[in-house]
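Part of the complex only, each chain left as placed.
Which chain is which? They are A, B and C, in the order written, and residues in each are numbered from 1.
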Amino acid sequence: METLIIIDQAPYGGFSGREALDMAFSLAAFDQPVSLLFTGAGVNWLRKGQMPDEIYQKSVEKNLSAAPVFGIEKLLADETSCLRYNLDKEDLPAGVVVVDTDAKVIASFTQVLFAG
Amino acid sequence: MSDAPDNTFSLVITGAPYSSQAPQTALAFAKAVVDSGHLIDRVFLYGDGVHLASTLIAPPSDELHLPHAWSEFLTEHKVPAVACIASALRRGLVNQEEQDRYELGASNVLPAFEIAGLGEWVESNVKSTRTIYFHAGS
Amino acid sequence: MSDFHTLHILNKPPEHPRFAECLGMSSSDDALLLIENGVLALASPERLSDRKVYALSPDARARGLTASEGLLDYTDMVSLTLKAERVISW
């Protein structure tokens, strides 16, 4: 069983993205294959140089950099969303694959879910 | 997948009662699962969904009491229900054990609900025919 | 074999960003089940033209809406989730 978790919410303004990441880490911890797709405002998770200390939150950039170590398989980013938010491919964290998200991408996973 | 009995469902509720419609839709769905002869392996409350397990909700008397309606269903059909511990602690839902551990003044989790980690969700997800999510709509 | 590839359960109104995301990530082989505020798409159905569309009848009735076909109750919804290869709640 291969799971895709979609993150379409930007970080910091809400907590559902963090909760999505926790779900991904839990699946990986139990050896269940899991990938993440960032789309819509969710691609802002992938921007470099996040400094949320003044709003009393921890950087999700750091959390996300642990993803490969914890066994998350793929980190996907929706191409149109990256364009909309001015994120160039070369600026994305190492290992992130830019995709044109459509029904075929979805069909390559056994289950697809959101955290909220 | 066939539509025949002995399919098992895992239900995940992430929307709060009296803020989203998720707990009502999930309850109607859960009743239909049981009425159709299928099994519910587990109900998992995540994110804002953990508020459904509160003992302290007191809606106006002419509105459906969702935590009580859910508790009755769970008890009647012996369906286990789990609120995610990380979500619960951040949102003010604690049982006796967490009350003691964090030295809090009270506990407020209905007896039909346990507090446990995401491992419960992973396990249920793996063994169920279908895992269905009930999110806030707005 | 499954009746269709993916069942998309949509509980948000058409202007919600996730509504457009859902349409973008689904194909005409998929089915859409409108529930809760998702049934509001019945008031402007042209957006969904090439999709197999179902709607939860209690939610449509609640909002003063109806449809000539595809209205389901919760029991039908349970069956539908078993007919798809995968189910996505948006």
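Throughout what follows, contacts are C-beta pairs under 8 Å (C-beta built on N, C-alpha and C of every residue); 3 or more make two chains touch, one makes a residue touch a chain.
These numbers come from a predicted model, not from an experiment.
Each chain type appears once in the displayed model; counted over the entire complex in the file, the copy numbers are A x2, B x2, C x2.
The rule is short, and it goes like this: only the chains that are shown with their structure count from here on.
Chain centres here are Cα means. That of chain A falls 26 Å from that of chain C.
Chain A and chain B, compared by their mean Cα positions, are separated by 26 Å.
Among the residues of chain A, those touching two or more other chains are numbered 111, 113-114. Multi-chain contact residues, meaning those touching two or more other chains, occur in chain B at positions 133, 135. Remark: chain C residues 5-6, 17-18, 21, 24-27, 29-30, 86, 88-90 touch chain A in the complex.
Within the complex formed with chain B, the residues of chain C that make contact are 2, 9, 11-13, 16, 35-38, 56, 58-59, 73-75, 77-79, 81-83, 85, 87, 89-90.
Chain contact summary for the complex, chain B toward chain C: residues 1-3, 7, 9, 21-22, 25, 28-29, 31-33, 35-36, 38, 129-130, 132-135, 137-138.
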